[in-house]
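With one protein chain removed, the remaining protein chains of the complex are shown where they sit.
To keep things simple, chains are lettered A, B and C as they appear, and every chain counts its residues starting from 1.
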């Protein structure tokens, strides 16, 4: 696969340590791949053309490690970063694996669990700051419930807000200059998770003490699980000025969280997402939160990583071609796509207007032709 | 069915004219029931114990009616209201049936369509004000797209905001004192609809010119179509102070918009919703946006309407019993549900705390017992 | 769009009269396109390169038409067929639009309705035979229930079997030589429909009096609504020797029945389906059961029809390229895809074998690489 679609650091591709390091465990099966040393991941991803790696606190430093061990681990890891030029643009905290979080973390009913969760987060923020991360992601995978009676959602949102506020306070105290990105998800591992979609999380931010510090890390798979249009969600996040980070992968609607290779399912959806990011001049990372199929050995993992990046680059090229495609542009004009930027008002003008209902009702918009042209662009026929 | 669950006006049950008036048309079949005169609906619903009726502009006044016809129709309708004591607490506008809206209404690409949509809405607001409606619902069923290329979502949100702002401006100009309630829906009739969930609509409101005037009208079926927990959505809307109205019905996840009789699917979900409304002291309407099965004749329609109200009252009684059930309350205490109202902070205290991870990880929360107790309450065994 | 992907009759593309004739009515909106004369559809589709048209009885002959009217209509229609060389390879019966079928047709509780349904079907079979149709499709859209208590499913299956048996008896009596193809669907317009998937219908056939006469007409959208893999379903139908006809379109999982242009959603799924049909030497029709977006005028309808056929041809070309792609073939070999045709047994050999568990567990299958290669083939990069 040597062609124009070779990933390079300037493309700003990043992978979580947990993605290439995924060992293939699933609800019904044991691990199939050995543990991957984070240092090896850094070297291998650098070789493949990635810009950086992201991590949960415990992807790098095991839970309960002594300060000395932590220091040694971080030092060795930083050396790998220095040797390769790889960055750590984002870090996050694991508030889901440990049994202590089984009933929740920031929104656990037990106050001591909540304090434990916030403490663990503060430590993870320190680690992120140390590694130069500019974005700190919060995925509240355990913030939910199966037995609805057990959780007062309004009180839980109070505690959720409080926890995020405390973290902002801490970041400000330390002058870390870090921004927080919330990652919504509708369900799994909990029956229902709080802040289930991009929308719910966007709304939540408005109630925080430091709303400007907090934005979103929407994930393709998570919105798609609910059958929502992920590109629409990302567009709305941008519209609110709240796209801080993004998780790219692939997913079928209405299924378990699949985290497949980017573009492997939903080519058209992946294309419109890439087009939105590229056409809007997104300057952040293209982060992949996915993992190799369980059928794969170590080689398959790197094929997976390369595939994510190649597909992004191929779709980016398609987005560019779309801008220059005369027929597609004509079809967009026929669909009056450009008229949407014109104001409808002011009120006086609306009131004075006399639209011709019959003419408006009978006109066609040419969406079939437009959509087919885009499809043929995707299929490489134009 | 003569027992304690007899609906009375003080229960604040309302029905849309379009609900009992639904003729049973569906994507594959013709109408099976005759047109129902709105005046008859008012009388019949009053008889059954409802508080009021709600309506789209064209449920009462046909599109294109002359001013004289409109006046006569409204007068006759008002007479029925006066005779029965029925209210019209909410009205809305039909921006979805006419062919002119096939590509959108407030967010149509064609500016003339947008103006037509806003004009129609202003007239519907006038009608609502005339009938004493305090809430004006906006359901943007056509604000979406199938061929993603055809619609710039960020521009569409600009236009959506503009349209709502224009309506607020108009309401303020006229001193109607009316509040607007947005009704989110994920899809159907469009492939993807803008503001697809409670969350997306809540976030959107924050960008409006008059955010205090605008809240939500969440619908059971619409959130449930996406597999989201409707009660959680309503709770979040309340948390933001934005529950302005509510649409009650029943729905299966991942299916066409069913609008079944309240409580007929998802008994447990319906219960938690009623419990939330009742325990939180909701003072608004209990509005049913549902319709009778297509198998029904006119009698079936009134059985349907009565069933909606009875199930609500039965579940309300269960919610009250739950508050007084000693075992359930003990199970809630065992689950530490009450601890969720305690603050986690301040930061200094979190930092000073030393939670016992092992003890916290091994404790059980008794959710199985709690959930089973609630289930048995629902099944009438306790 | 003049290139190698020009549809021609030998490609065996067919459209239902109801597809291009769809007027854009949906559950929330009125018709947006005028009635299309079947004769015009025949001419226009012939011009576009189709092989034939399919129809429900009432797509051509209105319900209740007099014998004389029926004769005149059929004569005029046959003339259009003769003039264009278009065929009618499949016909079907509309057992869903009329109010009489609101509670079911073949499985209606009321025996008189069931008799009415069978009578209507026999007449539709006559019409099909007259037009030379070789396949008669049965879609039981009303054979289902919302209020589960109302329908004994086992009794309903008895009646379903009886109705199909009666139709087979009639076809044999008349020596029509026609085969019946059942079309499964999970829901919509009924809450749950009997024989909801390809599998349920395949199983059902085994209980019929004349199982050899009955097979399937699986539809892309219908299986996909349930999140099932349509290509797997078609492959299983073929494995049973029961693929008699096929309905091509596009659909998102977990949504209302969309019937979008073939390939417009789920490009990868559409590709694997086309590959299966072409690689297996499918000799039947490539029938499109889809319709144009409601945004379209008459021109959009023909763009839609052309798009369906073009996408099929493009994907057929990809399937051919896949067979000749050396790297993809090597990846298939690496995945041991060819070993699947080797028998596992006999029992004695299985019992005598001593597989090396560790070696088998550690080998990788290269699915990431294989899938990425196919993706790049689809995207036109190879």
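Convention: a residue touches a chain if its C-beta (ideal position, glycine included) is under 8 Å from a C-beta of that chain, and two chains touch if they have at least 3 such contacts.
Remember, it's a predicted structure, so these values are computed and weren't measured experimentally.
Touched by the hidden chain within the whole complex are the displayed chains A, B, C.
Checked against the full complex, the candidates B:132, B:211 or B:300 give a single residue touching the omitted chain, namely B:300. Of the candidate positions A:160, A:293, A:312 or A:365, contact with the unshown chain belongs to A:293. Touch with the hidden chain on the side of chain C covers residues 98-100, 102-103, 106-107, 109-116, 118-119, 122, 146-159, 162-163, 165-166, 169-170, 186-187, 192, 194-204, 206-207, 225-229, 231-233, 235-236, 238-240, 254, 268, 272, 280, 322, 328, 332, 335-337, 339-347, 349-351, 353, 355-357, 360-363, 365, 367-368, 370-371, 374.
In the full complex, chain A contacts the hidden chain through residues 24-32, 96-99, 101-103, 141-142, 146-147, 150, 187-189, 191, 227, 252-258, 260, 264, 293-295. Although one chain is hidden here, its contacts on chain B can still be listed: residues 1, 3, 5, 32, 227, 252-255, 261, 263-265, 267-268, 292-293, 295-301, 303-304, 306-307, 310-311, 314-315, 318, 361-369, 371-372, 375-376, 378-381.
Here is the rule we go by: only the chains that are shown with their structure count from here on.
A separation of 31 Å divides the Cα centre of chain A from that of chain B. Contact with two or more other chains is made by residues 32, 227, 252-255, 264, 293, 295 of chain C.
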